[in-house]
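For this depiction, one protein chain was excluded, whereas all remaining protein chains were kept in their positions.
Chains here go by letter, A and B, matching the order in which they are written, and residues are numbered from 1 within each.
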Amino acid sequence: MIHPGARTAAARPPGTLLRRGLLGGVIAVGLVVLGIFPLVVTDPTATSIAFFTVVFMGAVSAWNIFSGYSGYLALGHAVFFGSGGYAVALAARDWHVSGGWAVFGLLPFGGLIAAAVAIPFGLIALRTRRHTFVVVTIAIFFIFQLAAFNLGFTGGTSGIQLPFAPFSPTTYNNPFYYVAAIILVLTVILSWAVRRSRFGLQLLSIRDDEDRARGLGVHTRRVKLAAFMISAFPVGMLGGLYFYFIGQIFPQYAYDPLFDVSLALMGFLGGIGTISGPLLGALVLESLQQYFTQKFSANGLYLIIYGVLFLAVILILPGGVVPGVAGLVRRWRVRTQRQSAEAADAAPRGVAGAIP
Amino acid sequence: MSGTALLQAIVDGILTGGVYALMAAGLTLIFGVMDIINIAQGAMVVLGAYLSYELSAKAGIPLLPGLLITVPVMFVLGVGMEFLFMRRVREADRAAMSILVTFAVAILIEGVLTRAFGVDYVQLHATYIDRSIYVLGFYLPWIYLIGFGLAVVLLVVLYWMLYRTQFGRAVRASLQNRTAADLIGINVDRTRMIAVGIGVAVTAVGGFAFGATNAFNPNSGYDLISRLLAIVILGGLGSIGGAMAAAVFMLVVNDVVAVAWSPTWAPMVFFFALVIVLSIRPQGLFGRSGVRAQ
Partner (left out) sequence: MKQLRLLARACAVVVAVAVLAACGSSSGGSSNGGGGGSSSGGSGPITIGASLSLSGDFSADGQAFQRGYELWVHDQNAKGGLLGHQIKLDVLSDASSPAQVVSNYQNLIGSSHDPIVFGPFSTLLTLPAARVAARYGYAFVEGAGGGPAVFGSGLHNVFDVSVPVKDNLVTFARWVASLPASQRPKTAAYATVNDPFTQPQIPVAQSILEAAGVRTVLSKVFPAEVTDYTPIATQVSSAKPDLFILGSVDVPTVSAFVHTFIQQHYNPKAFIATAGPDQGATFVKAVGNGNENGIFVPNGWFGGFKKADSQKMVQEYIAKYGGTPSDVNADVAEAYSVGQVLAQAVQATHSFDNSKIIAYLHSGVTLNSVQGPVKFDSLGENTAQQTLTFQWQNGNLVQSIPTSVAGASPPQYPKPPWGG
């Protein structure tokens, strides 16, 4: 007769309950830290850096939904960032939205404009693959930047001013931070939902082998375009938020090539295609970069430190930090499991497992 | 718009295209052989320019003979870069990780140059830089003629190297199919290392041409890289002749639009043209389709 406990124990690998509990705990801790950070660390420099960091965490996560899952390296997401920024700036000016909380309500509009821009952008760019795709995204990015400089309604070189937000100076950063945090959480949930869905599976299959995916019946063009648009929306919102925080949008900062490269860097550093990887990459890179610039910027020293740090991480953890660390942890676990299996062999039978 | 002005613009475009071809040649070689998007190319051009500057301003060695020193130095740099960094990147992620690695190298180069030379602008000087030759009603500056000439010479040399030597055959074999190349006894690692070295060495010449036609400082590499990338892709991966054709095409379009319409729209027209061409012919003007699984 099979003991009821034996059936339950045999159905799940040992320790799953513990791992799932740990996972839930980790998420809870992360959310708590995100939520209370500005309340605990009230220093405006820290919250300012934290704001930019959270914005980048959200942007990289959104970028990852497309580039990470589909394997297509997009270096033109600044188009969405800037377009969202201009959309919010123009709307605030032309619809006479007063500074303060009301402007936050314009952010989804920025996201929508970005997603709309993604349609023609995607239709053109997604006809190409691999290296060509990368360059086409760069070219379209420059088209947008030049248009921003030259078309009258964007304010040209002087840019557009965004409304003043009448928040109190000591806690000025907090509303921005929280809005960014909300967008971040929603983006991560979106990323997770995409990953777990059939749509996400189709994307991953495109990354693995696009031709085979097409052969298996995946509508690759549609899937890629949809992912492109989905990844554009949060980036557009974050762009609007970012320029609202700074107060002014200029063409060369709205469409900044360094932004594109930063997204890719953060994604790769953390581990592209994972959910937590982009978060980690952005967290580390953006906060470190602002900190380093403040302290070490004279004479290019910070550039040297940055570059060396970079190379060190890439060489030691070439797949990115998260998969690298996960790999290390896995090897450690395999080793300990083998050790405990050897120990169990030596022990008297019948003790492990079934009998409660 | 007068015919002379148009012709002048075309001539300008062709000549400046030579300078850009010099800068991009190394990039296309590395790109083609290593599957690496070398974001550091702009920084390397500036580095080459600074090396020429150091030799001419401090040691009094004239620019062209100075190339005999800067080219080998950059070769060693390229070999070192491949050996230390690029080789360690996993094959599967190579195209993508290369962005990270080369960006880090670019930052490093910029930081080192800033410490060594400061941020003030400098320019390479030689008597022929301001002189020009009068041909058929146009003044053709010597420096651009030299740049164009060097580009053609380099094109021929690299073509000869790739298609007429054993080494070149090894490079093309590793490019097409790494495993097969390995199997027939080609030392793929060493071949790649030398190819990257050559690619960076060629950039020294590009640096000379750039530095002689522009005032520069350590920060000047950023503006270049997007245009160089565009040239290389438009020309077709690994095709040196393609890079030359694309560079000339790009600059001619740029210059004609600048003169006929407005300089602010000129770069945009170029990028439009690039996008259109690539949508129709993704492998670029002279790339071969199916050379590698796309």
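Just so we're on the same page, contacts are C-beta pairs under 8 Å (C-beta built on N, C-alpha and C of every residue); 3 or more make two chains touch, one makes a residue touch a chain.
On a predicted model such as this, the values are computed, not experimentally measured, just so you know.
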(message) Using the document's contact rule, name the residues of chain A that touch the chain not shown here.
(response) 19-20, 22-23, 26-27, 29-30, 33, 37, 40-41, 43-46, 48-50, 52-53, 145-146, 149-150, 156-159, 161, 164, 169-170, 172-173, 242, 245-248, 250, 252-253, 271, 274-277, 279-280, 283-284, 287-288, 290-291, 293-294, 297-300, 302-303, 321-323, 325-326, 329-330
(request) Using the touch rule from the top, list residues of chain B that touch the missing partner. (result) 4-5, 8-9, 12-13, 16, 114, 118-123, 125, 129-132, 139, 141, 143, 213-217, 219-220, 223-224, 227, 251, 254-256, 258-259, 262-264, 266-267
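Convention: only the chains that are shown with their structure count from here on.
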(message) Can you work out the whole-Å distance between the CA centroids of chain A and chain B?
(response) 33
(message) Quick check on the complex: what are the chain B residues that touch chain A?
(response) 31, 37, 39, 85, 88-90, 93, 95-97, 99-101, 103-108, 110-115, 218, 222, 226, 229-230, 233, 237, 264-265, 267-268, 271-272, 274-275, 278-279, 282-284, 294
(request) Going by the contact rule at the top, pick out the chain A residues touching chain B in the complex. (result) 73, 124, 127-132, 134-136, 138-140, 142-143, 146-147, 149-150, 257, 261, 264-265, 268-269, 272, 299-308, 310-311, 314-315, 318-319
